[in-house]
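A single protein chain has been omitted from the complex, and every remaining protein chain is retained in its original position.
Chain nomenclature is as follows: A, B and C, assigned in order of appearance, with residue numbering initiated at 1 for each chain independently.
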Amino acid sequence: MRFAPHTADDIRAMLDVVGKPDLDALFAHIPDALRPARPLRLDAGRSEDEVLRRAGELAARNRVGAVCFAGGGAYDHVVPSVIGALLSRGELLTAYTPYQPEVSQGMLQALFEYQTVIAELCGLPVSNASLYDGGSAVAEAVSMACAATRRNRVLVAQSVDAPSRQVVRTYGHPLGRVVDELATDPRLGTTPVAEPGDDVAAVVIQQPNALGVIEDVRAWAGAAHAAGAKLIVKLDPLAVGLLPRPGEQGADLVVGEGQPLGQGLSFGGPSFGFLACTDDQVRRLPGRVVGQTVDASGTRGYVMTLRAREQDIRREKATSNICTNQTLNAVASLVYLTWLGPLGLRDLARDCLSRAHHTAALLARVDGAEVAVAGPFWREFPLRLDVPDPAEAVRALHREGYLVGPVVPDGPAAGAVMVACTERRTRADAEGLASAVQRVVQGLRGQVKGAA
Amino acid sequence: MRFAPHTADDIRAMLDVVGKPDLDALFAHIPDALRPARPLRLDAGRSEDEVLRRAGELAARNRVGAVCFAGGGAYDHVVPSVIGALLSRGELLTAYTPYQPEVSQGMLQALFEYQTVIAELCGLPVSNASLYDGGSAVAEAVSMACAATRRNRVLVAQSVDAPSRQVVRTYGHPLGRVVDELATDPRLGTTPVAEPGDDVAAVVIQQPNALGVIEDVRAWAGAAHAAGAKLIVKLDPLAVGLLPRPGEQGADLVVGEGQPLGQGLSFGGPSFGFLACTDDQVRRLPGRVVGQTVDASGTRGYVMTLRAREQDIRREKATSNICTNQTLNAVASLVYLTWLGPLGLRDLARDCLSRAHHTAALLARVDGAEVAVAGPFWREFPLRLDVPDPAEAVRALHREGYLVGPVVPDGPAAGAVMVACTERRTRADAEGLASAVQRVVQGLRGQVKGAA
Amino acid sequence: MPVMGDRRAAEPTIFDKSRPGRRAYSLPALDVDELDPAEALPGVELTRVLPRLPEVAELDLVRHFTRLSQRNHGIDVGFYPLGSCSMKYNPRLAETAAALPGFRDLHPWAPEEAAQGTLELLWDLERMLGELTGMPHATFQPAAGAHGELCGLMLIRAYHSDRGDARRTIVVPDSAHGTNPASAAMCGYDVVTCPSRPDGLVDVDALEALVDEHTAGLMLTNPNTLGLFEVEIARIAQVMHRVGALLYYDGANFNAICGRVRPGDMGFDVVHLNVHKTFATPHGGGGPGAGPVLVSDRLAPYLPGPVVARRDDGTFGWSEPPKSIGRLHGFHGNVGILVRAWTYLLAHGADGLPMISALAVLNANYVAAQVRDVLPLHSDQPPMHEFVSTGAGLKRHGVRVLDLCKRLIDLGYHPPTNYFPLIVDEALMVEPTETETRETLDDFAAALRRIVREAAESPELLRD
Partner (left out) sequence: MPVMGDRRAAEPTIFDKSRPGRRAYSLPALDVDELDPAEALPGVELTRVLPRLPEVAELDLVRHFTRLSQRNHGIDVGFYPLGSCSMKYNPRLAETAAALPGFRDLHPWAPEEAAQGTLELLWDLERMLGELTGMPHATFQPAAGAHGELCGLMLIRAYHSDRGDARRTIVVPDSAHGTNPASAAMCGYDVVTCPSRPDGLVDVDALEALVDEHTAGLMLTNPNTLGLFEVEIARIAQVMHRVGALLYYDGANFNAICGRVRPGDMGFDVVHLNVHKTFATPHGGGGPGAGPVLVSDRLAPYLPGPVVARRDDGTFGWSEPPKSIGRLHGFHGNVGILVRAWTYLLAHGADGLPMISALAVLNANYVAAQVRDVLPLHSDQPPMHEFVSTGAGLKRHGVRVLDLCKRLIDLGYHPPTNYFPLIVDEALMVEPTETETRETLDDFAAALRRIVREAAESPELLRD
């Protein structure tokens, strides 16, 4: 199967124009020594139906039927049908980066609107046009803060999700960046506020944090600013239906993972990262920014601004290299936030709160299970299970039809299992989970006893 | 949940303009006696997620995982992904009938192209822009033939699929139309050619017929014409990858069920019916016809022609009442036929032939199973099973993971089970079916013995 | 900002783009012996030529239909006030539901036990539509409104015949949609036209004079095609029933009263609903729709078979009405469309449906209030979900409603239905539907007023 339109006649006629005897001749100037010694070890091409059949077989091997209480940055929120219907339109799906504004006004305007809603959610004046994901967004924010403060040490709360902390380290390592962690309060699950040293470029906290607990952003902003450091908040964008926007509370940079905003799961990608900042940091923004303009005829229009920072321009001194990012996902989040609106955002955030607390109360009644933190949580909480291996408990619960996780990897709640309740998790789901947890804990405890 | 945009403010302001105190006042002139005595006995509205959850539950109760060897007018052919991607575009999906050509050129041109490919497949010069389905298309063709010949008796081969024969009867009954059936050759499964009486308006045969067997269209055209009758052929549109187009062989009207042309199954609808005819019958065509025109500026354009026949025009003397028909399905078939092209049509028809004959040979080797006709078949054939109740065998096979059917309702092959092989049915599928048939026949035979 | 490519230019046809040997298709590799057709089918005439279908690569196919679509208006693009069509928002959730593999991949001849989900859905739908119409029994075979009309009239005929009563005529108001008389003719009836009063309502006295023991029934749209509720419907029903005739309800305008007034309570005996109007299934440029027919108990035995039944064990199956008129469809009707309609009913429910009709009526009255001084309404009775104005006043400027419609297109609006109903001179039939915003309605009303002003001040603008 191939998508090229060429008939044998086409090829002959075109080779004539080009002046080559055959297709291989187009490659004649490539030294023979570079050609592979043997034919490609790949199957022959397949028809659409055969490809989809194989895809269907593999897809069926993923077991996605479980009721999803999993969290850790990706949540089973409602994804309204309009998103797929609109984003699949060829004019959006098959466009390149809007380098040519005359023929890209649709995408440019959508990105401008996206930036506006993200800035609004973050409570900051400026947003870029998307980043790869939440993890790299934290790392990019750290780089901005280091550049702004000319310092090279950052404090990252241990209650920031582990993958993001790792990405910060990976990005920082070649640059000699020192990444230290702020311990979590063992009882509350929050990050106790303390003044950073004056060599610190930024403090990074997460709201709500990876244990689901709500941090005191305002206090942290005060502490960071007192030390001349930036406060970076990794934000769950749906939390602002309930909590103040971090920018209002003093955060200098607000970043996050866009998955909750209408993105579906698809194993964690594609989704997108967002980043908003204060006005003074605009020139250091990684990625693209779309601006409004007025053309010669007085018509409103949109263009990619800060083009001097684009990737087709040489920049040995760059602090960011992002070119292709996650435009379509960003636009999907715009569609989602338009669908949700301010009232929906509020209702959704409140529903998550009610459902999560209801579920937590049910689970707390199960013998051998307890909520691992005492601090205030919103949609997600760590559940400590009295079992030898929490990963085994996660697997056993999945076999019972319930997906939970991830397992908290470190810190005071290490070994607890995250449980998240979106607006989709019903009372019956919660009751089902509670009795599954009961069975699993009993079973796994028993196993150990049996083994002992 | 509702889709109306009205806020409470909107409603108030609009009622002011209209001069009504509240919404109920808009209905004040409707006599009270007409209002229902009690509130609606319906559930309260649901959110999108809840509706889709319920839809998902019901959809899951349909068991569609079986390998599909079923036929009888609906077949499991490849439906390429491009169809859904294009037909879901809002400009096509949410348009009304193209009454206003200035803003409907896209749909009009697509219908014009549709008519062109259908006429081409049928081997006749004219096609309309679609009918409801294959069954009603046969009935409409019969009406055309009766009007043209001013006769009111038709001969319908018993080898035309039973539902179509019933629709012809239903449509004809109020008009006093006499519908007689032509018997099927018990050995061959074809309809033996015989001269109809000179009171016969039309002979209706099916190509290939409902037993899957290929009829002699050319001979039937001769016989019908000799009696002054029209020959109506209900055509499987994919068969012309192998067989001559009926129009070439003398058919006056060619109709059919469009399902095989990229329509998917969806329990038999929506799909569409097609109808093509000779030039002299154009004014009697039911439904719509789109024609090409040139506008004042010399640009090519398209319009609905024969508008005098449209439904917004009074026509007590009508012979057809079709208004909304199956436009989007017709356009889907155009996309499909464009995807398939002449070479694909040929390859597909030949693949079906090879696969069906291979499967028939395998099944014929099963003890208690035999192909019920000796005539030449293409994609589909009747299989006679040595079981007391063929419907029970169909159910048992379905439980084994194979869908076959329908059961032939009448005629010499009555009680046989139809087995169809599209290009998607692999060798492994056929082998699986053969062994399932073996098990089922043994089991059901055994049951009777056990019961006896 | 400039736009690339001229969407006004004619798009070449797919045949113009075709080149011999190009292809988009791919088929599974043949893993059985390839047969020579001539050998496998001895004695059968085989084709010597292949149909001249287009030959293009997949990208060219995608481009062609993408570009055609860009040359088409739809609800998704803008306001679509086409009277008698209920061009409201088509919720995308319905598309998601219909595309579920369990619905999409179900073969029409699958055994009942494999089709329990769809059968239950249809049974459920029958209950809901029964509640809304006041008629408990349904057939889902009719594929559109006109198909439903034909079905309903056949039921009326079967009912009379069954009583040995061979009635000959169907009464249709002069304001009726063309499909009404056409359906009656297709059902072998003579059509008797009943005049409307000057205010557009049925002239009941005239009706009474028209009917007798040969009258099989009356077809009525209520609200009628002028958007007016037939307030004397109870008397109309009396008149018909008194001579033993039945009443057929054309559901095209059901959006005006859905959840508020029930055809059954008005005295109708049989109704079709256009789910592609009232229940927002997409029109698709002229279908597919669905025209389920609902009937009262006395017509139930005649319904086309099979119908959906609930068995004692709680499962669902097909059953054949005892005196069925027979099939009207080769399979079971446009089931995929009925799935969409079902989602619409579920989404709205008891609270949402009466709100839909209220807001549809509000929107129509709101536009009417803003234009009736320049484009007079045909009637003083308040309109329901649509209104009919006359543009006859423009004639003195040499301007026709046709010109007004073309001018609307210039201004970016799809024109309303025009020159229908026939009884109104220079009719303009506006149905905004409930899913349009006040701002859209204001802008549209302003555009109409502007055009009327232009007609007086610079008619040449409109005439060419």
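The rule is simple: a residue touches a chain if its C-beta (ideal position, glycine included) is under 8 Å from a C-beta of that chain, and two chains touch if they have at least 3 such contacts.
Remember, it's a predicted structure, so these values are computed and weren't measured experimentally.
Participant: Out of A:Leu182, A:Leu353, A:Ala416 or A:Leu444, which touches the unshown chain?
Facilitator: A:Leu353
Participant: Of the residues listed, C:Phe229, C:Phe316 or C:Tyr413, which one is in contact with the missing chain?
Facilitator: C:Tyr413
Participant: Could you list which residues of chain B touch the chain missing from the display?
Facilitator: Output for chain B: 1, 3-5, 7-10, 46-50, 80-82, 84-85, 90-91, 101-103, 105, 295, 299, 301.
Participant: Determine and list the chain C residues touching the chain excluded from the picture.
Facilitator: 1-8, 10, 19, 22, 26, 57-60, 62-63, 66-67, 70-71, 73, 75-78, 88-89, 91-92, 347, 409-410, 412-414, 435-437, 439
In this text, only the chains that are shown with their structure count from here on.
Participant: For chain B and chain C, let me know how many angstrom lie between their CA-based centres, rounded off.
Facilitator: Their C-alpha centroids are separated by 20 Å.
Participant: CA centre of chain A versus CA centre of chain B: separation in Å?
Facilitator: Each chain reduced to its C-alpha mean, chain A and chain B end up 47 Å apart.
Participant: Using mean CA coordinates as chain centres, what's the gap between chain A and chain C in Å?
Facilitator: So the centroids are 45 Å from each other.
Participant: Could you say which residues in chain C touch two or more other chains, in rising order?
Facilitator: 21-22, 27-28, 56, 58, 62, 66, 91, 93, 95-96
Participant: Please list all residues of chain A that touch 2 or more other chains.
Facilitator: Touching at least two other chains: 47-49, 80-81, 85, 90.
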